[in-house]
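Omission of a single protein chain aside, the complex is shown with its protein chains in their original locations.
Letters A, B and C name the chains as they come in the text, with residue numbers starting at 1 for each one.
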Amino acid sequence: MRPDVLPVMLVFLPFLAGLLQFIAGRPAPRLGNVLVGVNLLLVLALIPGVADEGAIVANLGGWSEPLAIHLLADGLALLMLLLTALLAVAVSLYAMAAWRDQHHDALRFWTLWPLLLGSLNALFLSRDLFNIYVTLELVTLAAIPLVLLAGPGKTVDAALRYLLFALLGSLIYLAGVALLYAQAGTLDLALLADALPDSTLAGSLGASLIIVGILIKAAILPFHVWLPAAHGGAPAAVSAILSALVVKAAAYLLLRLWSGPLDPLVTPAAGQLLGALGALAILFGSWQAFRQERLKLVVAYSTVAQLGYMLLFFPMAVTAAWQGAVYHGLAHGLAKGALFLAAGNILLYLGHDRLREMRGIDRPLAVSLLAFGLAGVSIMGLPPSGGFTAKWLLLTASVETGQWWWTITLLLGGLLAAAYVFRVLRLAFLQPPENVPDRPGMVPPPLMAWSATVLAVLAIVLGVVSAPLLELLGSPVGGSE
Amino acid sequence: MTALDSLLALLLLLLAARCVSARSLLQAIVAFIVLGLLLALSWVRLEAPDLALAEAAIGAGLLGVLLLGTWRSLPLGHGNERIPLPWQGLRPALITTGCTVLAVLLTVALHQHPEQAAMSGLAALDQLDAAGVDQPVTAVLLNFRAYDTLLEMGVLLMALIGTLMLDSPLPRDTELPARTMLPATLAQLFLPLILLIGLYLVWAGAYSPGGAFQGGAVLAGAGVLLILTGFGEGDGRDGWVLRALLAGGALVFTLAGLLLIPVTGAFMAYPQGLVTPIMVLIEFSLALSIALSLLLLYTGTPGLRRRGER
Amino acid sequence: MTGIEPLAVAAAGLMGIGLYGFCLCRHAVRRLLSINLFGNGVFLALILIARRLPDGPDPVPHAMVLTGIVIAVSATAFGLALVRRQARTRGDDET
Partner (left out) sequence: MSMLLMLIPALPILLALAALSGQIGRHGANVGVMLTSALALLVVLLDPAPLALPWLLLGTHLALDELSRVLLFCAALLWPAATLAAGELFAGRDGRRFGMSWLFTMAGNLGMLLSQDLASFYLCFAVMTFSAYGLVVHKAGNEAFRAGRVYLVLSIFGESLLLAGIFLLAAEGGNPAVTDIPEVFAGMDRPQLAGSLLMAGFAVKMGVIPLHVWLPLAHPAAPVPASAVLSGLLVKGGLVGWLRFLPDQETALQTAADLLLILGLTGAFAAALVGSLQQRPKTVLAYSTVSQMGLLTVPVALVLGGRAETQTMLPLIALFAGHHALAKGALFLSVDHWHGGRWRQLLIVIAALGIAGLPLTGGLVAKAALKSATAAPLPLLITLSSITTSLLLLRFLQQLSADPGQGNRLPAFVTAAWGLVLAAALLLPWVLADPTVLGYALSGAGLRDAVWPLLLALGVALMLRRRRLPTIPEGDLVAPIECALRHIKALLQRSIGAIDPQDLQQRLIASVRPQRRFRVALARWSMTGEQQSLAAVAIIAMVLLLLLLLT
């Protein structure tokens, strides 16, 4: 098989599975699980090719350069695909257990989830500005119905808010694309940088609109307003996907566009602005996470904070920062997936997730607790987790570029993360049980408990095997050094 | 001609301002619909008649009906609010300043023309012969950038799934057919015509303005008319045939792309002699899916039935 | 081309007014309307951009507009369904 068939399969097999599930009208979790397995294998099969050649490009339709749509699997895309594939396996196993007895919800989940998986793959593989717009919409419109799975009455407000901001964000992005197309005459990311004329107002305005549009989709402060309610309210499996992948996908786009087509347009000052937004997100999000009274909201605000780290690439723009930002995305994805799944188990067992009322639940939930703790290690950035490697790289970059203010932000962010993680652990787990109330819920089945733990362990393992992954990632395409 | 353009532009801006500032939600919606129609008119003038068709049918027509239906389902007076005018308070003033500056910048940016002409557009026009259809836009949609269109079908399908999950159909109007027979008669007269126009548009898409989207939208319009005149209504049940038709556009597209990989060696590349038949097959399946999806988005129900049938 | 193109002003104006509405409106339907105004502005701009080709309009932006319209309408329809559902839930609460 030719290697360039692999990216195509990564997009279309999930779509096919979703469509068939839609037509079948009866939930088929096995189909979904086979799909995510195949998806993981396809991603793994991509690795040798990318490692050898740097990137695999698939031309769709076989048309010539400025017109055709290409799928591009380079190191950056591959790492995101890998993250998606790993999370997909864990989440699918979790979902199989979680929606075992619910026919309707299961059907919807197993229809939307493969479609979302395909959309995410398509987004990561995209090499075309307009294509990115469509995939962004695809991801959003697959994600919002998933949020509604919690019961439409509960999350309809959150879903509507999410939709409004997402829709506006993508239209703002499209306005930017229109301006850039007017200047460059192409939508291909690889050609755009050269085709853009120097310093026109249209170019700069287009770049600003594109960046702001993506910032809204990525829920970067101050555009985070839609995130906590949506992520906190969705069912655990969905929250894990949303927090770990969906917003991450937008942040990924920013990295890709900034270091690629927008490279001739961007300035260090704009980088500092984005970095400042990131820093604000880190501090504000962590503080909010610390203040929350409900477990899932803590985790959701933690996402607001953690996304900020990925923005710290822009002011520093050196290889270490690039690697740190991407690595942070990976580590956060795995850890956040584990946190949400673990939180879901706790919710299932207790019937609520109010922090003050969950004491001494460690015995029946030992495995989920382990997952929560291990994932917390990565979120706090303690060694030897993936979060540590990422922060290490970012700190190195901040020292290397002499921008000490990011060092302070990173350290403060780590402390605040420790504060909210330990607050949860202390309130929820470490206090002895006192007059244990009747628990309406059930002990989560092993599949649900272990899928969370596997993700958490992967977040730690990510720290141990960082060198080959970083080599795969390489340096930013157009960045300095 | 610039005078007409200026008038159109002025009207568009006034309607937009009205749409935002009208106190009553109904007025805002009406302003929006009229704006859509005017926009379509201006697009005709800008050599984009097929887009004008789509905007009129989908952007103004279908969306307008949906907006009005939603307005009716809201409690009376819901959504009526007084939007502060730019000079009524600090924040509106600031926002107005910001928006105005942005609009001015956008205007300037839209007037900046680069040296070289659009590369992709030229390439598309150059390769039109190989695309299997004569109409450039259809060629781009179904062949050059077929991938976008396929993904877009996914968007449509997922919006539909989301809507169906909410289980909140538009309120049905039970009085209208009873009051007078005229609309029903009119519908009976016009319906075959509309259907014919829709199918023609799909077919014609290959050669002249029109195509799957416009045709699908017109077909959906026919469906909406049927429902409004009481011949059909939404149903809480669905069947696999209906679902297959809904997913059919994307499915045919995907399968055509995937199954032909061994033959052509690239995804979504079609073998030389078969381009036109494949295009037509894709167009019709797309049109059908689009029509049904839009119709169900309108009713908000998973299925359809004839009125009175259970 | 010389002078100001009135429809370009209209496109930019639609985007500006759309943003203005999104900032100041509270009701979800109004916000959806504002977003669609903004979207219409973008589509108009794309069609203007398409006219720059010497021989016939550029089909690429046209295709983008067509795709964009369908996406915007389906997302808006979904949003309206959400609004209806919200109103129904509210109604249930109040009774």
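As a working rule, a contact is a pair of C-beta atoms (placed from the backbone, for glycine too) under 8 Å apart; a residue touches a chain by one contact, two chains touch by 3 or more.
Computed from a prediction, not measured in an experiment: that's the story for all the values here.
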| item | value |
| --- | --- |
| Touch partners, limited to displayed chains, of the chain removed from view | A, B, C |
| Residue of A:L42, A:A68 or A:L215 touching the missing chain in the full complex | A:L215 |
| Among A:A166, A:L192 or A:L265, the residue in touch with the chain that has been omitted | A:L265 |
| Identified contact with the non-displayed chain, of A:L370, A:L416, A:A452 or A:L473 | A:L370 |
| From B:R91, B:R237 or B:R306, residue that would touch the chain that is not displayed | B:R91 |
| Residues belonging to subunit A that touch the chain removed from view | 157, 160-161, 164-165, 168, 172, 199, 201, 204-205, 207-209, 211-212, 215-216, 222-225, 229, 265-267, 269-270, 273, 291, 370, 382-384, 389, 392, 395-397, 399-400, 407, 423, 463-468, 470 |
| Where the unshown chain meets subunit C, residue by residue | 19, 22-24, 26, 28, 86 |
| Residues of subunit B in contact with the chain not shown | 91, 94-95, 98-99, 101-102, 105 |
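Here is the rule we go by: only the chains that are shown with their structure count from here on.
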| item | value |
| --- | --- |
| Chain pair, B-C or A-B, that carries the greater number of C-beta contacts | B-C |
| Distance from subunit C to subunit A - Cα centre to Cα centre, in angstrom | 28 |
| Centroid spacing, where centroids are CA-atom means, of subunit A and subunit B in whole angstrom | 31 |
| Residues of subunit A whose C-beta touches two or more other chains | 67, 130, 134, 137, 141, 144, 152, 156, 175, 179, 181-182, 187 |
| Residue numbers of subunit C (touch at least two other chains) | 15, 45, 49, 52, 60-61, 67, 71-72, 74-76, 78, 82-83, 85 |
| Subunit B partner contacts - residues on subunit C that touch it in the complex | 1, 3-21, 23-27, 29-30, 33-34, 36-37, 40, 43-45, 47-63, 65-67, 69-78, 80-85, 87-88, 91 |
| Subunit A partner contacts - residues on subunit C that touch it in the complex | 15, 22, 28, 31-32, 35, 38-39, 41-42, 45-46, 49, 52, 60-61, 64, 67-68, 71-72, 74-76, 78-79, 82-83, 85-86, 89 |
| Subunit B residues within the subunit C interface of the complex | 2, 5-6, 8-10, 12-13, 16-17, 19-20, 25, 28-29, 32, 35-36, 39, 42-43, 46-48, 50-51, 54-55, 58-59, 62-63, 66-67, 70-71, 73-75, 78-79, 81, 83-84, 91-92, 95-96, 98-100, 102-107, 110-111, 113, 117-118, 120-122, 124-125, 136-137, 139-141, 145, 148-149, 152, 155-156, 159-160, 162-163, 166-168, 170, 211, 213, 290, 293-294, 297-298, 300 |
